[in-house]
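To start, the structure under review is shown below, and the notes come after it.
Removed from the display is one protein chain of the complex; every other protein chain stays in position.
Chains: A and B, in written order; residue numbering restarts at 1 for each.
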Amino acid sequence: MNIPLPVFVAIPLIAAFFLPILSGLGRKAKSFATLLANLATISLLVLAVLALGRSEDIQVYEIGKWSIPIGINMVLDGLSSLLLLAIGVVSTAAMLFSTRYMEQYTAKPKYLSLFMLMVAGMNGVVLSGDLFNLYVFLEIASIASYALVGFGCNNEELEAAFKYMVLGTIASVFVLFGIGLVYGNTGTLNMAYASKAINTVGLNPGLAFALALFVAGFGLKAALVPFHAWLPDAHPSAPAPISAMLSGVLIKTLGVYALTRMVFCIFGVSVTIGWLLVVLGLVSMVVGAFLAFGQWDFKRLLAYSSISQVGYVVLGLGLGATLLAQGHAAWASLAILGGLFHLVNHAVYKSLLFLTSGSVQMSTGTRQLKQMGGLAEKLPFTRTTCTIASASIAGIPPFSGFWSKLILVVAAVGAGLYWIAAIIVFVSLCTLIMYLKVQRYAFLGELPENLQQIKEHRGSMLVAMVLLAVLCSFMGLLVLVPYLRATVLTPAVDVLTDGLLYAVNVIGK
Amino acid sequence: MADSVCNFLCITVFVPMVVGFALLFSPGRWKLLPKVLALLISALVFGLSIWIFTFDRYGFYWPVLQIGTLDLELVLLVQPLGKFILLFACGFGLLITVYSLKSRAGTDKSGLYYGSVLLTIGGSAGILLCDNLLFMLIFWEIVTASLYLLITTGGKNSNFAATKSFAMIGASDAAFLLGVLMLWALSGTLSISAISIQTDSALSIIAFLLLMTAAITKAGAMPLHTWLPTSGESAPTSVMALLPAAIDKLLGIYLLVLIVRNIFVLQPGALTIVLSVIGAATIIIAVMVAMVQHNLKRLLSYHAISQVGYMVLGIASATPIGIAGGVFHMLNHAIYKCCLFLCGGAVEQQTGTAELDRLGGLGKKMPLTFAACLIAALSISGIPPLNGFVSKWMIYQGLIEMGAQKAAPAAQLWPLWLVAAMFGSALTLASFVKLIHSIFLSRLPDDLKDIKETSAVQWIPMLLLAGLCVFFGIFYYVPVQKLIYPALNITATTTALGTWQSGLATVLIIVGILLGLGILLVGGLMAKKVRIVPTWYCGEVQDNEQMIIPGTHFYKTVSSMGGLRQLYKGQEKGYFDLYDQGGRLGFGLTAFLRWLHSGVLPMYLTWVTLGLLIILFILCDIW
Partner (left out) sequence: MAYAWCFLLFMTGLYCAVVKKNMVKIVLGIIIMEYAVNIFLIMLGYRIGGVAPIVGKGELAGIDKVTSAFVNNCVDPLPQALVLTSIVISLGSLALMIALCIRTYERYGTFDITEIRRLRG
């Protein structure tokens, strides 16, 4: 089914403007606004699922009927629809969760508005077929996320928000600079035409500079080491559903997706950029994992683990780029499949983990693992969902994380890079150990005196967590069932393996 | 016919797994349903395993996944060794399920407990039946995960043990994964029956070592054994009896046999020496540590490690009789160690403690447990005519035969291995003398006056296992010739036991025992009446408590010997524990990285700038 693409941006944008106005009308209107926000995210999810069943491989929407390159276009291809799906799932769950969770805070309407702005920005980034529009949507999502990180207005939250904002803005400036360089060298801002121009002329130093700026800028948004320093501050400071959004999809759409689009579809892959991504990915994986298992703050541990997991995704994509450039198409597509599948998996289980951490924090009032213990009895659902997510992220077989890691390892071994396979496996072991630590200190052991009376918060929070846990358990099917793989993952992989076809397809339409 | 067998293979593997997985999520209120389901399904699977045992090479094939050049297909195949071990694994599963019906762990969190037990049974059936290495790995990890869940049912202090076990076995699973994929890169297939690789290239040797790590960690051999005693202390004993004592051994040794005999063609060289050293060191070191333990479950756990050494040594000997001995020892060990853990569990359940210092004189209170425990203890110490003796004897013979092939370097060292094995056996006896003495003989502490025998649900499995010990000892040729030789596809070149005649020996031993009893009786009749008075010391009646001869003091001299003392201390502090040392290293590195993240924004900005510069140089230099 073909869906008019601006809908994906319009729904959340309209919601963002009208929800605060509506909430001003009184108590009942407030809860109605929350309901509407939920409806908006759910409808986005439904649309994203419907978009999977579209008739053509690639769908181009020209805004205002201005044909490209004069007008602005939106492009929906396999990769975009994969990301839309991830955004839909995570934002639906996070919104459901915040319905109950955000009762703790004042100014819920503002929260809803910012949330919707962030969703609009992310959907826009994913769909944009124009470099400058990509930047605009990136800024919308980023600014909303800066504000959401500082939403609680406590000392740590403000500090984190400021640091995040400084680093994030510098990254945005890098990106804008890069876009300027691309425009200066190719004379167009349309991604398809830029791609065509770059690949007929070849890279000159100006474009290489632009590529470097993109890698640094988007790398910062994706929190790759050494650009990661804002993430462990920002993600734990945000309210739990926002942490889930940030770790689950924001770093992937603004960072990994944008970077991938640039490298594969516009600049074209080469061995150098491939290896650069591989190294960035590996360093992130190892550093993130080591930093994570020394943490005693539940959410900070999760945040560092996000760095490590994004490393997996980038490693998979970088490996794919390297192998593509060397001409090993089969292994390259396997590596890319692993990377993208891990991206989706990580979106689901990391957001679930952040939601469970929110549930724990709401019940116990603390994030410190050392002050918890024995919560398994008191918070049975939180415990179960957290265990499923942990098993998934650690790569215990029937759960989703195992399959994506397996594919990555197989791709590395198939390409003859045994040491990379060994590092992947090693980091996976570190991940296992850090989540065992969470289980051990938070959920097992002895219940402290002051937590004897706590209760689990149920209702919509529970629904959100169970939804994601079910997904975690069965997402392995995405790769195991041929039909699902052919609808969801393979189109996305094809977009990247034949990256330069993007220009041909878009211009041809 | 073949089709129905195939379906039954699937049922054996997947029904317990699916039901087990579902039971994990059953509400805590449901107590009865998990028990009933677990009992029914484990009985069903045991029945099926008997039926499967009567077939040869029937298979089930299901291509699960094909991406690019990666073929992942589930192949379940009835193979001689697999079906033989499957029979026993399912048997143990059923026995433990029955035993757990009355134990505490099986009652408090019954959904979690029985769910994990079923997962274990299904997972091990999967490992033993499947022919695809990657699926084997998947089942293998399911068993690991269910071990973790089972240990967490052990109450408040089990969290550390569970974490440590999962971390260590998880590490070995990671090695397994790497090893499997290396094999795949080497041979282009994942089918166990199709792989046969010479260990001559670096890659194949690394692959062998990785797979070996997985096998010995699961089985619990040195140097990756330390999860076993830790979990032994705090896990429920029924769990210890099921997994580390029985099924983990079966699986670990199964994998070891597979890689030594089927997957790799071992060159008799360094790798054999590595295996033999692991075997010999495990036997001696673990038994030395076991001797000085004060905790019943910890002591048993160290013995569970020590015995693995025999199996590894037997397999390392690479002679038919040695390998058969290793496999037989694995089976025997599963039987008697399972029995010992069940006895220990019964004792702990009835008395509330597993500290040897606080036990004693239970022989009269719990005669059935005593009998079972005594038989199992004698068996593990290698006293003829029990089964432990037979398998150890076969391993000795294997080692001697190995010595006959003078060429290989490992073979030239055969006296070393043989001495280690025999010495280890003696030390085992020594430590079980202590165990039996401190629990069942000695003097009954006052607070244990009201102890009763356990319920029938618990002593029936124990006695059954003890009976099996005796049966396999006297009629050793039944399991050896009917089960193990066909399972390993060996035609015996030498008779299993050389000149050993079990019938004659049994008669002799029985005569000996009767003679001894006679002397005791005669002595008792002839002796004068002994006057019994309270103990006096400096004119005061002394408290009887202090007049005990505690078994825990038996080998104090050993542990305080110069040189050994430092080693024991270091061992207690975990200096030789790879988990602890790895943890220290990891935390050291983490501390450094955390120090770098000082919270100073300009520092972070500097990283960003430097990162940009480096990327710039890399990208612009080339183009």
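The rule we apply is simple: contacts are C-beta pairs under 8 Å (C-beta built on N, C-alpha and C of every residue); 3 or more make two chains touch, one makes a residue touch a chain.
These numbers were taken from a predicted model, which means no experiment stands behind them.
The chain that is not drawn here is touched, among residues B:Pro27, B:Gly524, B:Gly563 or B:Pro602, by B:Pro602. Interface note for the absent chain: among A:Ala107, A:Leu158, A:Ala329 or A:Leu484, the touching residue is A:Leu158. Residue positions on chain B in contact with the hidden chain: 594-595, 597-602, 605-606, 609, in rising order.
Contacts to the hidden chain, counted on chain A, fall at residues 132, 135-136, 139, 143, 146-147, 150, 153-156, 158-163, 165-166, 169-170, 172-173, 176-177, 180, 183-184, 189, 232-233, 237, 294-295.
What we mean here is this: only the chains that are shown with their structure count from here on.
We define each chain's centre as the mean of its Cα atoms; on that basis chain A and chain B are separated by 43 Å. For chain A in complex with chain B, the touching residues are 163, 166-167, 170-171, 174, 203-205, 208-209, 211-213, 215-216, 219-220, 226-227, 229-230, 232-233, 270, 272-273, 276, 287, 290-291, 293-294, 330-331, 333-334, 337, 374, 380, 384, 391, 394, 396-398, 402, 406-407, 409-410, 413-414, 416, 418, 421-422, 425-426, 428-430, 432-433, 436-437, 439-440, 444-446, 479-480, 485. Chain contact summary for the complex, chain B toward chain A: residues 21, 25, 28, 64-65, 67-70, 134, 137-138, 141-142, 145, 152, 156-160, 162-163, 166-167, 170-171, 174-175, 177-178, 181-182, 184-185, 203, 586-587, 589-591, 593-594, 597, 599, 601, 603-605, 607-608, 610-612, 615-616, 618-620, 622-623.
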